[in-house]
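Left out: one protein chain. Kept in place: all the others.
Every chain is named by a letter (A and B) in the order it is written, and numbering of its residues begins at 1.
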Amino acid sequence: MGLTLGEIARQTQGRVVGDERLRVSRVSRPEDALGPNELVLLLSAEAIARLGDSPARVAFVAEGLGLPPDRLDGAILVGRPRYSLALLLALFAGPPRLAPGVHPSAVVEPSARIGATAAIGPLSYIGEDAVVGEGVRILAQVTVGAGAVIGEGSILHPGVRVGELVRIGSRVTLYPNACIGADGFSFATAEPSGIDSARSSKSVQVETREPRRIPSVGGVVIEDDVEIGAGATVDRGTVGDTRVRRGSKIDNLVLVGHNSLIGEDCLIAGQSGISGSCIIGNRVAMGGQVGIADHMRIGNDVVIAASSGVSQHIPDKSLYIDTPAIPYAKWQERYRGIGRLKRLMQEVRRLGERLRLLERLSGSEGETEATAGSADRGQVSPDR
Amino acid sequence: MGLTLGEIARQTQGRVVGDERLRVSRVSRPEDALGPNELVLLLSAEAIARLGDSPARVAFVAEGLGLPPDRLDGAILVGRPRYSLALLLALFAGPPRLAPGVHPSAVVEPSARIGATAAIGPLSYIGEDAVVGEGVRILAQVTVGAGAVIGEGSILHPGVRVGELVRIGSRVTLYPNACIGADGFSFATAEPSGIDSARSSKSVQVETREPRRIPSVGGVVIEDDVEIGAGATVDRGTVGDTRVRRGSKIDNLVLVGHNSLIGEDCLIAGQSGISGSCIIGNRVAMGGQVGIADHMRIGNDVVIAASSGVSQHIPDKSLYIDTPAIPYAKWQERYRGIGRLKRLMQEVRRLGERLRLLERLSGSEGETEATAGSADRGQVSPDR
Partner (left out) sequence: MGLTLGEIARQTQGRVVGDERLRVSRVSRPEDALGPNELVLLLSAEAIARLGDSPARVAFVAEGLGLPPDRLDGAILVGRPRYSLALLLALFAGPPRLAPGVHPSAVVEPSARIGATAAIGPLSYIGEDAVVGEGVRILAQVTVGAGAVIGEGSILHPGVRVGELVRIGSRVTLYPNACIGADGFSFATAEPSGIDSARSSKSVQVETREPRRIPSVGGVVIEDDVEIGAGATVDRGTVGDTRVRRGSKIDNLVLVGHNSLIGEDCLIAGQSGISGSCIIGNRVAMGGQVGIADHMRIGNDVVIAASSGVSQHIPDKSLYIDTPAIPYAKWQERYRGIGRLKRLMQEVRRLGERLRLLERLSGSEGETEATAGSADRGQVSPDR
């Protein structure tokens, strides 16, 4: 049981120092290792400091940290540690435990088609005409709505809700309680509403009477290799589909609104919200709690800092930050300006004092004060 | 099957151009239409551009866009497109698929009362003494707690949790995994806490020892025609009820805190959070990710921009924005001011240079510098 250092190194882009036949049972942090055959992670100088008198004798080490050679019996050195860590842990991460076949407590409608190698967990429900592909693992208490399609090899964790006619690609992971295919949040009023008024005139002139739902009759398409986090929601389109393209990863409690398109290989961190009808490019990264207003266009390779609120389109390869979001360099300049406000106010006060003295010297005091109005230095004091 | 242009026009406040007997099978975006009897949505000039060589021959068109008459066999022209779209899609949006009656896998306590025309989906649980009204559709894997009441015609999507004694009105929609009736987040400490200290003195003087829950023994009332989005949570009141009034629409992942009152016909967009003991007026609209501090009073017809954080009361018919939220006009003035900071700093530097020259000319240099202290122009440079 376990893997040898040599086998691991070959699959993690690493090279072995020491005995490559040493066997590893599991991966540990240096402070947690219980025995000599746990592979401890030494990816920072600080982790090495935590090694202490650990019983560990094998390690997975970032290049250039400089290990004392007699502390370990063997090590794997890696040049791009986080990437190699991903490869390493994939060797040790098992799939969730789930018996093959359809659990007797699951409810599967007779018209649903279930792949021969798919597993349906306890107390899950598969609706009419739904299609569950080969190798799919549906864990406990999942809902797959009527007519939905789950592609090969996908994993649906407990409590996932897949709405009617939603299409999920292959090798997709939906984490617990993720919800794909609720109706979009879209309403209209017979007469112009307070929201219309706020948009056009920046004030609220009228009352918003009886908002009426615009039902979502479109679907949702989640393409291959996408992951959607725990409790996240992706709403269906109004008439067309809401879509998350191949390879994108969406974190917990993220909201993707109706009609929006998320490009390929995006990384959208927790609690971010993408409103309706947005088009997000490929390889876009968002920090946590980002908000995107509706109908925004975000280019390719954009990075949006955490907590930002986006209310204008963003061009390719940009770094945006703040609410309303602006380019980073512009924000930095503004933010520094705000940090200097106190000194600026002091400077202006001093200029006023010097000017008053000059005015007194030149005998023009009354005249310029009259020109300038009632300004006095206290007005810009930071002390009030 | 399907509807004629004439029938649709009568129910969508539209008028027919061309043959009103043409039949429509479904509604499509122009780029998605597969055949001549799909009604394509042409609600913008940009949508018309996407029509291209679509096989569509019937369309739902915003007035004033100017269609080429020979491109279509018939069209419905509408003057308020989004509202007519709501009416149109209501004709095509079917209810979720659910067999009538109580599914054999559902667990219904004997003391629960289920309306004769209600449907209870697979693997749902209805607690003791709960009341489920006529025409209610409870989909799969829903929980209705003991003593809860679900009014006529309401729809509870999969995974909804309704707590004990919660009262849900008629024609309410609860989207998947919405949770009504968890305990409020409310704690007290025997001695003044760090939070008390931060509130009163704006600094943390003491440690917060052993926070003790204030249990929620109150309930939740969701009035008629309310909708609550996927994953949203509405907590029960401390002693009285938390309440969402008639017609309000709450989006996914919104949090409504204990004791709060949401008025009628409000629209609260995704991931907004209303803390405990707030009173929100009627027809209030919030963009996404708005936060409202506890005990706030928000007037009627208020619009709060997305991402805002509200920590003061807001009067009727106001548009507020920013964190802390302020009236829009005031924010706009401030925001413009910040945008001009760099130029302001340059202007102050130039004034200093001009003043220094004047001082030199007047022979007063040492004197005024002494008055003004150590100010120098570099101090406000935007380049540092």
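The rule is simple: a residue touches a chain if its C-beta (ideal position, glycine included) is under 8 Å from a C-beta of that chain, and two chains touch if they have at least 3 such contacts.
Just so we're clear, the structure is a prediction, and the values are computed from it rather than from any experiment.
Enquirer: Quick one: say which of A:E20, A:E207 or A:E359 touches the chain that got left out.
Expert: Candidates A:E20, A:E207 or A:E359; residue touching the omitted chain: A:E359.
Enquirer: Extract the touching residues of chain B with respect to the undisplayed chain.
Expert: Contact residues on chain B toward the absent chain are 107, 123, 125, 127-128, 141, 143, 145-146, 159, 161, 163-164, 177, 179, 182-183, 185, 187-190, 193-195, 197-198, 202-217, 231, 233, 235, 238-240, 253, 255, 257, 271, 273, 275, 289, 291, 293, 309, 311, 323, 333-334, 336-338, 340-341, 343-344, 346-348, 350-351, 353-355, 357-358, 361-362.
Enquirer: Provide the residue numbers of chain A that touch the chain removed from this figure.
Expert: 26-29, 32, 41, 80, 82-83, 85-87, 89-90, 92-93, 96-97, 103, 105, 121-123, 139-141, 157-159, 173, 175-177, 227, 229-231, 247, 249, 251-253, 265, 267, 269-271, 283, 285, 287-289, 300-303, 305-307, 317-319, 322-323, 328-329, 332, 338-339, 341-342, 344-345, 348, 351-352, 355, 358-359, 362, 364, 367-369, 371-373, 375, 379-380, 382
Everything below uses one rule, namely that only the chains that are shown with their structure count from here on.
Enquirer: Using Cα averages as centroids, what's the distance between chain A and chain B in whole Å?
Expert: Result: the chain centres lie 21 Å from each other.
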